[in-house]
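All protein chains but one are shown in place.
Labels A and B are assigned to the chains in the order they are written; within every chain, residues are numbered from 1.
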Amino acid sequence: MSAYRVHRNSQRIDSQSPLKFTFDGKQMQGFAGDTLASALIANGVKLIGRSFKYGRPRGIIGHGSEEPNALIQLETGAYTVPDLKATQVELYHGLSATTTTGFPSLHFDLKGMAGTFARFMPPGFYYKTFMGPVKAAWPLYEKMIRMAAGYGRAPVEADPEYYDHLHHHVDVLVVGGGACGLWAATLAGRAGLKTLLVDEQNEAGGWMLSDASARIDGKPAMQWVNERLAELDSLGNVTVLRRTTAFALHEQNLVQALELCQDHLPIGSRNPGQPRQRLHKIRAHHVVLAAGAIERPLVYGNNDRPGVMTAAAGQTYLNRYGVAVGRNVLLMTHNDAAYDAARDLAEAGSRVTLIDTRLRGAADWRQQQAKQAGVELMLGYGIAQVHGKTAVSGAQLVQLDPFTNTVRGKGPRLSADSILSSGGLTSTVHLFCHNTGRPYWKEESLSFVVPDEGRQGISCAGAITGRWELSSALAQTHAATSAMLAGFGRSTHGDCPQGDEHEVAATRRLFRVPDGLAEGHGAKAFVDFQNDVSAADIHLAVRENYRSIEHVKRYTALGFGTDQGKLSNVNGFAIAAEALGKPISAVGTTTYRPAYTPVTFGALAGSHKADTFEPRRYTAMQASHLKRGALFETVGQWMRPWYFPQGKETMHQAVDRECLATRNSVGVMDASTLGKIDVKGPDAREFLNRIYSNAWSKLDPGKCRYGLMLDENGMVMDDGVTACIADDHFHMTTTTGGAARVLNWLERWHQTEWPELQVRFTSTTDHWSTTAVVGPKSRAVLQKLCSDIDLSAENFKFMDWREGTVAGVPAKVFRISFSGELAYEINVDACYGHYIWEQVMAAGDEFGITPYGTETMHVLRAEKGFIIVGQDTDGSMTPMDLAMGWAVGMKKPFSFLGKRSLSRSDTVRSDRKQLVGLYTEDPKVVLTEGAQILSTPDATPPAAMQGHVTSSYHSAFLGRSIAMAVLKGGSQRSGDTVYVWAQGKMHPAKVVSSVFVDQEGVRQHA
Amino acid sequence: MPNFQPYLQSPLVNFNLPAETVPADSSQQVRANELPLLGYIAIRGELADAAIAAAVSSVTGASVPAAGQFSTGDAGVLVWVSPDELLLVTRRAELAQRLAAFEAAFAGLFAHAVDNSGGLTCLSLSGSEHVTVLRHMGVYDFESLAVGQAVSTVLGKAGGTVLRLEDDGVFLIIRRSFADYLWLLLRKVCTPYRFAVAKLAESGSHPLLRLLDKQHAAPARKAVTA
Partner (left out) sequence: MFQLHCPHCGATREEEEFSYAGEAYIARPANPEEASDAEWGDYLFMRKNTRGWFWEQWQHTAGCRKVFVVKRHTASYQIAGSWTLAEGKAHYLKESEA
């Protein structure tokens, strides 16, 4: 046992279960039930970090999520976690932690030694740097900041642990497992409501775990807590989640909570089949916020020295963990409650001097208790400054004026190895405020609190409403919960639990303890430890005319960081209020935003990572593609074959081969990913007339037509071929990526504008497998598979479709082409997709049939000048811009979507960007897609951009490069030479038709 | 013409579930398997129209289900999708006959049937933790899904329809192209539980399981993954 370990009957550690761990490589011992922080204190560790700006030595201040200083790096390699608060890390056997600050090392810190860094970074450093004339110096600052900043190192290896999400729908969610939360859950559970209670700690009880003397209903509070837990366990409708922090509250009571399922276990003992952490997404009809309160320290000179803590931390380490934070303790308070910490520490054998800033001190009974325990009381004093550098050695006291927060006279200098302070409690209002709620300043509690009555769907219970005494907190909880139950139409079963009634003396309204000097002239008095914000910094911000607390926050960095100002905010607001000469209520708070405490990326991702990060959609032919060595690219979630390299082929070589095989003989492509929509009803044809730019009135059954879909702004949004199945029935296809969007588009227009049209849309994208057989030999291939369709050129023309059987399977065969070649698309029930593909491959074998992917498809269509919506268009291209005026039926009686926009002054401009073809002067140059086009070779800025390249490929068939581009006034510039800036060079190129192959269409009509 | 021998493949064929299938037992906390190669027909028509409802019932032998529910009949299971859409899950072998029957029954009505058999598949999900597993995957309140109810909702980042025919488990109807993803996701979220690809119950009277055709089973294939 170290000098700091004591035995307390209340302790929650198991002194029979010692645990070994290392801190900065040093072997140490703690016990089961310890946090890393309690074990470190027990091992006499005081110095745990260096401060961000000044490199000042820092130690543990708090005992939970409020801790600003004790940020550690846990474990190494793939399991490493940065920036954990030692106060929240449960100790386990073999734990390894390191400090994260100090450059080059914790004990020898350059920032701290030279103090140079501080000079660089006054409050408002970033504002001043970027707004002011010193902007040029930023690179220098940046180098220094990067060297010294940050608290931990992000893991660089993949996280081997499992995480998941779990959704809940409950009647009542109770946040907080202290006495009030437990009572609210008990009443909700007894009323038969589906209830979930989440608590941040490894065991329920809240402050009762720290306050050994609390009693409820005449028995020790922890006994009452255990009775409640046993009762909740016995109720089938109540779930209690421990180690679970509700960190965000969103609209309509969606609460996110993080459960640390296995963080408390040695890495080797964790079950890889269970989540390390689980993200709970809880939708609750009603939320009870019983999140309690956190004690804030007072603000005084050198209050950041290692060994300075909150009184609540001192009391918690003692009673819960059996660790005395010091053997010679000074405790400064402005309220009665902190007397308990002094009393308990004295009982445990420490020498305790209690410095009460109030001249009369606490209520008599507390003064008596303290004195009996051996506490020395000094009334009407405050600490002006702490002595000691890397550890507390003592403090200089001052005598305070009893009425104003000024110094009346000198006080003694006392020695100490630990200094505690209590500046009162701050309600944990965060969740109430995440979603538009605002706290209000309750002067009698000296805290921003939430209203007793909560708000719609949210009840507030206990200390969160500013009730610090257990008896009144429980009474308020009982009332608030009963009101909630009444809202559910349920009654309350049980009487309000009784906490002991205590006489309590008035608190002194004090935040910054005066030291007799003007602010900024004495020792630094810290408000925000993590961001090194002192009281003087806040005064400076106000002097520099920052009036809004949100601006003061951003100027000074008050309340930022991993602790989110849990200790500092109220002190900061109060000091700002004083500097501004305004009441705190008028200053208000900054905005509370999720997350309450940090959440790992692993938990946020859950199962949505790696192969299930997002859906990867496959066609029925996937196995065929894999067998033939396809490489894949993602197109709108679909995994499409990209190209099929043979041997050591590069992509370029493979695509050349695939293109030539298709143009010279026959290729085959999986077109199953195209969106397909069954459009049927008496008004189907009229609907198509309205939704497409071209006319559909004369399309007969058995025929197909290419259609352009415009948005109401006249811009091309999708395209595809639609086949007429019957007079009232069409088979529409859309782009691969546009399928869902188009279906919703059709539904919206039908439902909102033209509900009178009798037509329905049914997605059949997944039903049909589509095998495109492409090339001069495609007819020969089909003839081997198909006996009941006349495939002759005269009886099955280009843009016809036929129903029949292919290889014995019912099929719809479309004679359409996205390559300019003779081509057929075979559509079958996708369950036959694999079979048909393999049959086509076998039948095509004698012709050297060549499977090809999206890359070859792109080259073939570009050679033919076919656009790809989203590549050659960007939402600002009309059909006319694309030289596709032929696909616009201006004479249609109904003003189809986008028609009116085609005659707007902007859309009829002659200098719009229009689609053209480009031939580079050097046929070997393949331009970069996206490259900018200029009219002259002179690129001296400002060079007027004329357009850009949209598609660019090497065409093996043409033996040269081709490109499609959009060019201002392009339709009138055929034959011009333009200049394309690509790959660091200017390339002259000639404007040509965007149809590079077979302008007459002989091939596709063959 | 050669003697073609077409075969059908279900969307999950590449996982080769038959090879993984084990008998169901009570130690398995989550049991799943595919009901491959069923017939699926989308029925489109205003369900509130009595003539259309009567036509649907005459073909399926099932009453038109109320919103959020399904019904069962000779033809199979009839699932409510929207006020103007039902999904009939039927025997694949009876597809052509059903489609023809709908065409005849809907003559003169603004209603029709669309074959979607290639586009969907069905999973069985049961076991003591099957609801928990759904809660890992989707935002819907799956604990509230009662026998007789069907819900179309979001599972992971895909859609799906969940039908509860009995307390012990549910059936999921999912799209072919998302089947791979949803199976992988299902397996992943089952990590904490004892999971098995379990043999489906042999039940000649089960409204859904009885629709499985044996004769179309695809030739056993080696598992292929991307």
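Note that contacts are C-beta pairs under 8 Å (C-beta built on N, C-alpha and C of every residue); 3 or more make two chains touch, one makes a residue touch a chain.
Predicted model, so just to flag it, every value in this text is computed and none were measured.
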item	value
Which displayed chains the unshown chain touches	A, B
Full-complex contact with the absent chain, from A:93, A:242 or A:283	A:283
Among A:254, A:483 or A:626, the residue in touch with the chain that has been omitted	A:254
Residue among A:436, A:545 or A:910 touching the omitted chain	A:436
Contact with the hidden chain (one of A:9, A:905 or A:940)	A:905
Residue of B:16, B:97, B:128 or B:152 in touch with the missing chain, whole complex considered	B:152
Residue ranges of chain B at the interface with the undisplayed chain	67-68, 81-83, 85, 139-140, 151-154, 159
Positions on chain A where the hidden chain makes contact	250-252, 254, 283, 435-436, 712-713, 740, 743-744, 747-748, 751-753, 755, 895, 899-901, 904-905
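We adopt the following convention: only the chains that are shown with their structure count from here on.
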item	value
Interfacial residue positions of chain B with respect to chain A in the complex	1, 4-11, 13-14, 37, 42, 44, 84-85, 110, 112, 114-120, 132, 135-136, 138-141, 143-144, 156-158, 175-178, 180-182, 184-185, 188-189, 191-192, 221, 224, 226
Residues of chain A that touch chain B when the two form their complex	162, 164-169, 273-275, 281, 283, 607-608, 611-612, 614-620, 622-623, 626-627, 632, 638-639, 673, 678, 680-682, 729, 758, 760, 762-769, 785, 787, 807-809, 828-835, 839
